[in-house]
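Partial view: only certain chains, each at its native spot in the assembly.
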């Protein structure tokens, strides 16, 4: 048992505790600025009108949906190779956030689709692969929750995410290719609405906000998980006494 | 400890038996986290597989939507059937149920209800979302939901019989599928039929009332059939 | 004596059972009344478990009859379900429920007036008091058997299933557990119950005990 393995959670717990408020406030501020720029400053889109402003939610969340899964894959490697418990906990903490962003991307996309394409859902390549990504998240969460023994749940989840991450690119391209094989009803998403600099700025800031939010939430969850897992260990007991 | 009590069977009424069996299974379903969500997730995923296999033309998809939704609901219910008796059989609980103070049909009824609450109901609630993916509209969606509400309990009840018959048989799950699917066909035809009818604007009450009739008959007969099947498997 | 009213009687006449080509037992006769125990003895595979299952109505005999409380034993007949408590090799535990929940569910099948206090008392008695909120899947082999033991202890007082059919009940139990089992059966008998027990080990029951030595048949 490497020393790191045991010291990590205990030392990480207070650290995370200190960092959470910072990331939290950053997220909040960035979100306010981003939304302000996006909803009020940015000019109206010449062809889509006001609806297009949904992009300031849609795109950042869609990005996060993908990034977070990659992040989890990274932690999965750590978990399986170095058997660090903290990485497993981080996976468990990130998964719900990733799933949420994926869901939001789907949701906003669907809402956006109605006015622009006249339908909530078209089996566009990107939509489809995002949907599948959601399935992957759900599968991971279901597995980890279903397994009673935490040690085992960690490893099993890690293995699943790893296998999944190998498939993600294959899935993405297969879907893209499948969709273009017989031209579907969907409009290509990136079709040219020239993005004003201000739009890009707003979107970038929103993306930043999402990052900060994810980190803050993940840290909160990881703290909760640590408490739950190490409930009986000495340092946790001392904390609890300190609290109460 | 040796206080004299009334023979317990005066206390063990049938309703109570239903409740005992149902509570037990519901608690188990809640305990093994996500079990409730699983039938659902399976349903959603398999439905979403079809566009990937058939192709994205919305017209075509809308055309086949009701059929696909119904077949997938049917499969989702079928996949969860082993839950009803399998683990109870393996760990010896089923023998205890059979020898309990409550008549077996009563307990089976309770188990069926629990199974329906944890599969059929969630399916019926989610079906509309999937329908939207395929471009179905309000009335069509409502008919699908109504059909599922009436149809899924029948699937559970018929399925329970099959599930009981294959207990202790290797490769049972798929053998069960073989026994059960033919019995499911009428449900499928009436249910999907109603949905199709709603799409072409034909009256749907005929189909639905047929489902309702099957449901009523099933409620009377199947608990006894399931109990008989359990007895056969236990000997 | 609490149960004198409904004293239990078991009458076995000319009982015979064959499995495949092999005859396990034939023309088996014995009877059992309140307060008495019958121990089934015999080498592995002689037919003890099979006999117990016949007595419980789980298996149908090829010949002869089993009469319980003056009514013939048929599969799952009400008077069988009211009187017979059968505990086989399987423990009937749900891995995903806690020990106490498992006990409660098992009792709920026979009666509905066992207070939580009684249950916890029984769990303490079988040394599972500190495990009562642990998931059953984590119990050790012997601890799993002990849950059944707790059920038996509550049963002799409360649920009044007067005919116990027990298959190798002391398997996986340690000395202390076996002693506890013996004490439980003795209490049951003293309260007017009866028991048929298959076992390979000496049990040392007090009170009137008969032994049925089963022979391998050519």
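Read from first to last, the chains carry the letters A, B and C; within each, the first residue is number 1.
In this section, contacts are C-beta pairs under 8 Å (C-beta built on N, C-alpha and C of every residue); 3 or more make two chains touch, one makes a residue touch a chain.
None of these values were measured; they are calculated from a predicted model.
*Asks:* For the full complex in this file, how many of each chain are there?
*Replies:* A x1, B x2, C x2
Here, only the chains that are shown with their structure count from here on.
*Asks:* Averaging the CA atoms per chain, pick out the one whose centre lands closest to the mean of every protein CA shown.
*Replies:* Closest to the centre of all protein C-alpha atoms: chain B.
*Asks:* Could you tell me which two chains share the largest number of C-beta contact pairs?
*Replies:* Comparing chain pairs, contacts are most numerous for B-C.
*Asks:* In whole angstrom, how far does the Cα centroid of chain B sit from the Cα centroid of chain C?
*Replies:* The computed centroid separation for chain B versus chain C comes out at 35 Å.
*Asks:* Find the geometric centre of each of chain A and chain C from their Cα atoms only, then give the gap between the two centres in Å, rounded to an integer.
*Replies:* Chain A and chain C have C-alpha centres separated by 56 Å.
*Asks:* Give the residues of chain B touching no fewer than two other chains, as numbers and ranges.
*Replies:* Residue numbers touching two or more other chains: 32.
*Asks:* Quick one: which residues in chain C touch 2 or more of the other chains?
*Replies:* Only 96 qualify.
*Asks:* Touching chain B in the complex: which residues of chain A?
*Replies:* 119-124, 128, 131, 135, 138-139, 141-142, 145-146, 175, 178-179, 181-182, 184-186
*Asks:* Of all residues in chain B, which touch chain A in the complex?
*Replies:* Of all residues in chain B, those touching chain A are 32-35, 37-38, 41, 44-45, 48, 51-52, 55-58, 61, 132-133, 135.
*Asks:* Tell me, which parts of chain C touch chain B in their complex?
*Replies:* Checking each residue of chain C against chain B gives 2, 6, 56-60, 75-76, 78, 80-82, 84-86, 88-97, 101, 105-106, 108-113, 118, 156-160, 191.
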